[in-house]
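Questions regarding the structure given below will be posed in turn.
With one protein chain withheld, the remaining protein chains of the complex are depicted in position.
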Amino acid sequence: MKIEDLREHLCGIYPDLCPLFSIEFGDGVLCVSHERLHQAASDLKDLGFDRLGMVTAVDYGEEFELVYRLQSRAMHAGIFLKARIKRETPVIASVCDLWPAANWQEREVFDLFGITFDGHPDLRRILLTDDWVGYPLRKDYEDDRIIRRPDYI
Amino acid sequence: MTLLWGFLWGVASVATIAGGAILGVWWERKVSARIQMRYGPQQIGPYGSLQMIADVPKLLFKEDIVPDLADKAVFKLAPLFVFGPVATSMVVIPFAAGWAPVDMSVGILFFLAVPSIEVIAILLSAWASHNTLSTIGGLRATAQMISYEIPRSLAVLSVVLLAGSLRPLDVLSAWQWWWAPLTFVGFVIYFIASIAEMNRGPFDIPEADSELVAGYFADYSGMRWASFMMAEYGSMIAASLFGAVVFFGGGWPLSGAAGVVLLVIKTVLIMTAVMWVKWTFPRPRQDQLMSFCWKVLTPLALLQLVIVGAVLPWL
Amino acid sequence: MVVIRKDITTPASVSNEYSPGVKGFLEKVHSLVNGLGITARISTEKPITIRYPAEKWTVSPRWRGALRLRGVLGHDEIPLIRDASTAYNAVIDDLYNGERLPPCVGNCPANVDARGQGFLIAEDRIPEAYELVRDRNILPGVLGRICHHPCETACRRNFYDEPVAIRPLHRFAYEEFRKVASERLRPLPITQEKSVAIVGSGPSGLTAAYDLMKAGYRCVMYEREERPGGALNSGVPAYRLPRDVLYDEIDGIVALGLELHCGIEVGKGKPLGALQREHDAVLLAVGLQTSRILPIPGAGADGVVGALEFLWAANHKGETGVRGKRVFVIGGGNVAVDVARCALRTGASEVRLASLESEEEMPAHPWEIEEALDEGVIATCSVGPEEVLVKHGAVTGMRMRECLSVFDETGRFSPKYGEGLSDFPCDVVVFSIGQAARLDTLIAGTEVLVSGRGQLVVDGSQFTTSTPGVFACGEVVTGPGSAIGSIATGHEAATSIIRFLQGAPLSENRTPRPVPVYAKYAVADVSSVERSRLRSVMPMTKPEERAKDFRQVELGLTHQEAMMEAARCLRCQSEVCVGCTFCARTCPDYAIHVERVDDPGGRCLTRYDLDLSKCAFCGLCAEQCPTNALTHTGQYELSFFHRDLMIFDKGEMLRSGDGTRATGRDGIMPPGCPVPRWRER
Partner (left out) sequence: MTQTSTSDVTPDTAETQPTGTEPTETVMETVVNIGPSHPSTHGVCRVVVHLDGEVITHCEPIIGHLHRGIEKMAENRTYLQVVPLTDRLDYVGSMYANWAYCRAVERLAGIRVPERAEYIRVIVCELQRIASHMMGIGSTGADTGAFTAFMYTFAQREKVVELFELLCGARLTYNYVRPGGVSRDLPDGWVEQCRAFTAQHPSAMLEIDDLLLGNVIARARLKGVGVLTQVDAVAWGTSGPIARGSGVDWDLRRDDPYSVYPRFDFSVPLGDNGDSYDRARVRVWECVESCRIINQALDQLEPGSVQAEGLPRLLAPRPGDAYDHIESARGSLGVYLVSDGSPRLYRMKVRSPAFCNLAVLPLLAKGHTLSDLVVILGSLDPVFGEVDR
């Protein structure tokens, strides 16, 4: 199955998801609401996306965007699953039950962005020390140790 | 009088081991370097031969660190106990026919038994360090050294059986050239078991650099650490010397001073083989080592004994 | 050495197992013996360990060690490329081979030292700057208005912000020089007995004359028109080049000793053979005189004119007879654009520019097209002329055919036409599709050969014709081209003539001038660059005003602007730090701090600190350095006794490569720093 077929297949199952699906650089991009992220991930896994490559987040000010990259060996294709959550309520369902690979990756996102994953078995800080204050990859993170650029640069 | 004599010989033995260790370390560094496509020491003295002379003051002047939580008295004493038995065992080795520092009627038994005391010292040092990895290393060493006593002793026993005496001088004088092929398997067992006894690679499981970070002597530094190394080299020299005497007839076929030189050459060859093996093979796991000892070496040593026993009546 | 095996193929599965039974046991024993054998074999090989670090010193010339500066402002001056004619090529070749040629000089056909100009203007030595430029570019004031400035295309400032305004600086230098011209213009001494006749007073002829006069020869120049300048006089519209500038500059050359005779057409009044007899060498720099007109139906009708004739009329009479008429210009080159803009200025009611090429491929310079469009010219692209529509012998319109592609796969001119036809009503059709030389009267009675197509037979690198002693240069040799390209041929021809007159072999030591290889950089994003670093904007008259007359469009830089602009020059490849701060801007670790004073005439670098404790040795700064002043040393053994010593200041950076603080090889060391052993070896 090619990525273009996947689009039709997806449209067949979820007509409402179809407009959210686009293809960029040969990868599918599917933007869903955060409530149905877990369901979408689960369905994509059933469609053959058996590898979870990456879980990350981007701070867009008002919102965080969670980015999941799934990969299908059978289709030779990758797909991005994106969901946005509000900055005030940074909670989203964990996909650890689908892919154990999400375990550390979600811990990393929790560590650096402070996004809580519902249903994660072991949500602790992973890269930073346990007593770290703040979430460094948030754009509003302040730390005296960050070296500022000189003015003329 | 005997006590004084013994003391003098003890001092001589320590000096031999210390000097031998210095030369042995230099030789090992050269051998391992060549095996590993390196030059080894080359800056101090010709071919770096004075490197170890330079290292000794360094070791002497290094800070002697004793961990806070260590059992200090035991921690400080243990290196001496490691070194003592090896030095002691050296005195019974005959260098030429009719010439041994101490002529003892149970000399071979003495040589096999006394170094085993080292196990206790190693365990002491391991426990006194108050370090998990040291403790694990000490326990490994204990298990390994006690186990490998068995095949080692059995292998030597086959020569004793041929000579009909436990006195090293008697063995040397009775030695015939055909004993060597007959007891070759015994020598191989002795060789392997000795390596395990002296905790050298590939059987350096107790100190396993990559797992236990030097194991039982991980917390030692300076001269205390050096005494562990010296014990290791001392036991290597002792075991090689003893093996050359027992399995290869000492200075045979020469005698007198030439025989002593030949004995030294044989010893160096055996030592080189020990190094060669160390720098070639990976290290087995503890359970593999033990099962090798009990399931392979011990039956093989017994088999050697049976063969020698079966040959004996026909002589 | 290991035995090289050729039969290596990857197995289907890499997890190999021992065989069962006795065979497996033997395999196990073999593996042990084999292992001992391998180590024994390798122990006999030569060890590969490097004797550290003595042999290491020469490993890689690309080594990224600690940094140093080759020079800073105020310590060394940049080399001014100032050598005429023959010696000049050698200078350029040397710089080129040493990768020390600045991109602007390398990309200029005549290798005008734009870097030196910037340096001198910034130092407030403006007349000197003019003379430096004049050595290579005979008419700086003229070229400063009309040149297509390949130097600015190659300017390395392109990929930082915007190129240095080299061409406006030429013009500025001329304006300043003009004020002191009477003091500085002295006839060049005539030291040689021989003399040279030059036919044509265009840029290439003037260049050759200048070079020859510098070499001490007497030069006599003949011009057909009443005023000198060649194509500059008859072809270039006055709104781009005011005539007084042209005449003034040529007067300057005359003041240097040139004998200029205007209004004499060689071949008619004075035969070429006579010139050959009177002078020792003759240079034909006659340029191209006639416009080409396509032989399509209706091309002979009233109202069809050639571009040169049109421009000549516009320039000399100020009237082209198109007032209130609709003008249709065929061609997409610079001349076509000139024609279109002249037509507007002489009162045409509608001017349409029809080019064969598409909009992107149009050979005219984009800024010219842009200015023309601003003024109201209508451009129609990708159409080829099919037929001139004629009624009662007068032009009523133009029928154009759609053009699909102009060049074939190999890049040759091979237009492919489609089916679509379109008619454009117009009253005048101007063909601006190329020019040709008209030589028949000129060479009449001589042995100078002309090819079947009416072109002069010329050696492309030595500029000799078929007759000894007769040389040619300029567009008559190269075909239609740029003014600066003609100037370049003038220099080459002068070199040949000097050698010819001295009896030296013409081709010896004459490597072809380096072909410019500088990559074209896109215009960088300047949004984050502060205003003071950007290019001075050339003031222009408003399009609606300028389209009415022949006043100059570009107004020129003020003194202040020009000084600022010259200071923007990075002095590429001069190996002198100019404090451009690009290294500091590029450094990912902010390890570099640069400060400089930018006063005119007193520029200097006041501070250059490299904090080695931050330096990651990535090498980006040295790559960015436009002047090559910042380079790497081979020092990789960096150790310091104090953290303060890791900050290299300007003095430290300027020390020679193996003498900085890091290794202490010059004996100046921090207290207690041991001299490395290998130093004594």
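Before moving on, here are some points about what is shown:
Think of it as A, B and C in the order they're written, each chain with its own count starting at 1.
Going forward, a contact is a pair of C-beta atoms (placed from the backbone, for glycine too) under 8 Å apart; a residue touches a chain by one contact, two chains touch by 3 or more.
The structure displayed is predicted, hence computed values, not measured ones.
Displayed chains that the missing chain touches over the full complex: A, B, C (touch as defined at the top). Here one chain is not drawn; of B:S13, B:Q51, B:T88 or B:T135, the residue touching it is B:T135. Only one residue in the set B:I17, B:I35, B:V92 or B:A141 touches the chain that does not appear here, and it is B:I35. For chain A, the list of residues touching the undisplayed chain reads 24-25, 27, 50-54, 56, 58-59, 67, 69, 73, 76, 78, 80, 99-101, 103-105, 108, 112, 125-129, 136-137, 141, 146-147, 149. Summarising the interface, chain B meets the missing chain with residues 32, 35-38, 69, 127, 130-133, 135-136, 201-202, 204-205, 208-213, 218-219, 279-288. Contact residues of chain C toward the unshown chain are 1-5, 8, 10-16, 18, 28, 31-32, 34-35, 38-39, 42, 48, 59-64, 158-160, 519-525, 527-528, 586-588, 616-620, 623-624, 632.
The rule is short, and it goes like this: only the chains that are shown with their structure count from here on.
As a whole-number value, the distance joining the C-alpha centres of chain A and chain B reads 61 Å. Averaged Cα coordinates give chain B a centre that lies 80 Å from the centre of chain C.
Chain C makes touch with chain B in their complex at residues 32, 35-36, 38-40, 42-45, 47-49. For chain B in complex with chain C, the residues that touch the partner chain are 31, 33-35, 37-39, 276-277, 279-281.
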